[in-house]
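Note that one protein chain is taken out, while the other chains of the complex remain in position.
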Amino acid sequence: MSSNYLSGKEIRAIAKENKKVMKRLEAYKYRKADESEYLTQMRDSSNILEIDSLHTYFFTEQGVVKAVNGVSFDVPQNATVGVVGESGCGKSVTSMSVMRLLQGPTGQIYSGEIRFKSKDKDGVEKVYDIAKMPMDDIHKIRGNQIAMIFQEPMTSLNPVFTIGQQLDEVTFIHNPDASKEEAKAKSIEMLNLVGIAMPERVYGAFPHELSGGMRQRVMISMALASNPRLIIADEPTTALDVTIQAQILDLLRDLKTKIDGSIMLITHDLGIIAEMADYVVVMYAGRVIEKGTVEEIFHNPMHPYTIGLQKSKPTLSSDSDTLFNIPGNVPNPINMPNYCYFKERCSRCVHKCSGDYPEMVQVSPTHFVACHLYNEE
Amino acid sequence: MDENTKNEALEQSVESEVPHDKTVRLMSPTRMVVRRFFRSKLSVVGLIMVVGLFIFSFLGPVIYTQWGEIQLDESGKTEYSVSETTYTVNGEEYTLRQTTEKYLKDNFLAPPSAEHILGTDNEGYDVFVRLMYGGRISLIVSFIAVFLITILGVIMGGIAGYFGGAIDNVIMRLCDVLICLPGIPILLIISTILDASGIDAKYRIYLLMIYLTFISWPGTARLVRGQILSLREQEYMIAAEAMGFSTSRKIFKHLVPNVMPQLIVQMSLSLGSMILYEATLSYLNLGVKAPYAAWGTMINIISTNQDVLQNHLNVWVPAGICIVIAVLGFNFIGDGLRDALDPKARR
Partner (left out) sequence: MAEEKITEQFDTEAILEVRNLRKCFPLKKTLTGKVTQELVAVDNVSFKLKRGETLGIVGESGCGKTTLGRTILKLHQSNGGQIIFDGQDITDLKSSQMRDIRKKMQIIFQDPYSSLPPRSTVGGILSEPVEVHKIVPKSEIKSYVLDLMEKCGLRDYYYERYPHEFSGGQRQRICIARALSVNPELVICDEPVSALDVSIQAQIINLLKELQQKLNLTYVFISHDLSVVKFISDKIGVMYLGSMVEFGSKEDIFSNPLHPYTQALFSAIPQPDPDIKMNRIILSGDIPSPANPPKGCRFHTRCPKATDKCKEVTPEYKDYGNGHCAACHLLG
């Protein structure tokens, strides 16, 4: 596409424009603000996280990459919400936005709300808009009310410290008065919780001495150490072998009941979603194209992409001769046209699809789909 | 994540049936590098500096033929000296003022004028012209040295990296030994030997640079070896092996072109350091010797002549500026090339 080769003039124009926007957003991010500025109300009190038309952009040299382009979904209390999509669909960027871990100044939350119901030590519940929080106040939530488990257990732990030192540190951050013994006791308790057989030995070990599965368990225990209300698991098992993956998934399912929190599970594997999630959000090219309960998505998928995705995955139970395949590739996220992003790959394309991007249509109280095929008007 | 998203952005949907797909301008990796290179202002400045120096030192003496490199300005110069002697005769003081007018053959330490753009030095040579000739020798010598270093480094590093095992071990230990050698003291010794053997002053700098090549190739060899070791593990090299390509085809068609980018960067950066080496040697009076010109020798005048250091800046400052321009220019180009060849390494 021509956007790949820009002339020097175009590049400079883009850079100038980007600089202006990035400067404004950066200043907003690091401003001093009173708590009242980002206090808000939940739409539905049974939710713990509500994301409302979130736009997260990357201001690159080639132009603005709208990695997350108007994403809205809720995470109810004590539920697992699975976010599924192919690489580049914006599922990880969404989680990074919630954690406010975007790499500035290129990556910025452009607009939208991320409402999170937090509960402090005294049990007082407050609703914060994470998207408006200044970076200085983020620590109230990050790593404390919301914890994150990353994909790469090999690089998420610091190689020069023992597991024990890294776990104790988490305890000290949240409870600075704790004594060394208390911290150690707490760390070992956490290691026990995630099913590590010899916690004392692992406590003194360095990350390189552990296998991938063990490291992922340690990462989970670190995430749990602060009693989070929401765990964001970004592809937690992608780097692991199948048998180890089964162990970790089993552990996560177990923990959800133990810790009384919610999980936002990000993955590309439909199998994991089907097994773990209560609600499913399907993303494509920075947009949510379908969301609903796990039964609705798997038994009654509506969007042609969701249907195609399910059919193109070979399963152990199916016996067909050729796989269904969605033609083409994921579109370029720069300069997206304002029609359905899936139009060019869709086999059920109708005349209306060349028009505006389809609105979300509600098919059942919990099931939403963004496709013209279901738009009655 | 940032990086991933961007990569995703770059790999566009080539397959989708977008009509303007076919008409997209093609761009080879080399053209993309050139483009990125010229996008950075600093590398363009570097390029202008270096090209300017080249024109100045190689084309300059052809156009500006008024003076030669070792042509003295024999237009003559009158030096006046006044001496006073006081005598006391019968209680009265007499002062005898004696003015001596000395007619000298050479017009030395002349101030800048139309005749001599930058004046003359303490011998009566034209500074401007000698600057050009000094640039010639510096550039030629450092290019030869870098060329030799690269050839030697690629061969040794290539052998070590490709074949590995005992050969690798021997070459790398040799590199270790060479890197241990103290450069300047040995240069002093060699220079003394050259003096004793009576080699023409014009050629001794080349001999010294060959010695420098000899002790400098291990850097390039290590770079090449490291590159080849990592390239060998790339799957396209395994694919080439699986295709049954011959060893020479694998080395010259698949390995060498992929080492080139790093080599070019290394070469442009070491050009700068070779120019510094040459200047140092000439300054220490080990390299180019009088009456031949080199930037180092031109600065060397100040080490023996206090008067020039203080009062005749036109004699030695231009040479210093030339050295700075050359070294900075090559370094800017090197940095620019590095960024252009590996856009991910930036920031």
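Residue numbering begins at 1 within each chain, and the chains themselves are lettered A and B in the order written.
Here is the rule we go by: a residue touches a chain if its C-beta (ideal position, glycine included) is under 8 Å from a C-beta of that chain, and two chains touch if they have at least 3 such contacts.
As the structure is a computational prediction, the values presented were derived from the model and not from experiment.
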Given B:Arg36, B:His116, B:His254 or B:Lys289, the one touching the chain that is not displayed: B:His254
Going by the contact rule already stated, which one of A:Leu249, A:Ile266, A:Ile289 or A:Ala370 would touch the omitted chain in the full complex? A:Leu249
Looking at A:Glu35, A:Glu295 or A:Asp356, which makes contact with the chain not pictured? A:Glu295
Of A:Ile272, A:Ile289, A:Cys353 or A:Ala370, the one touching the omitted chain in the full complex: A:Ile272
Hidden partner interface residues of chain A, rising order: 4, 86-87, 211, 213-214, 241-247, 249-250, 268-276, 294-295, 298-299, 308-310, 312-317, 322-327, 329-330
Listed in rising order, the chain B residues that touch the chain left out are 10-15, 22, 26-29, 234-236, 238-239, 241-246, 249, 253-254, 257-258
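Criterion: only the chains that are shown with their structure count from here on.
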Can you check how far apart chain A and chain B are, centre to centre, with Cα atoms defining each centre and the answer in Å? 53
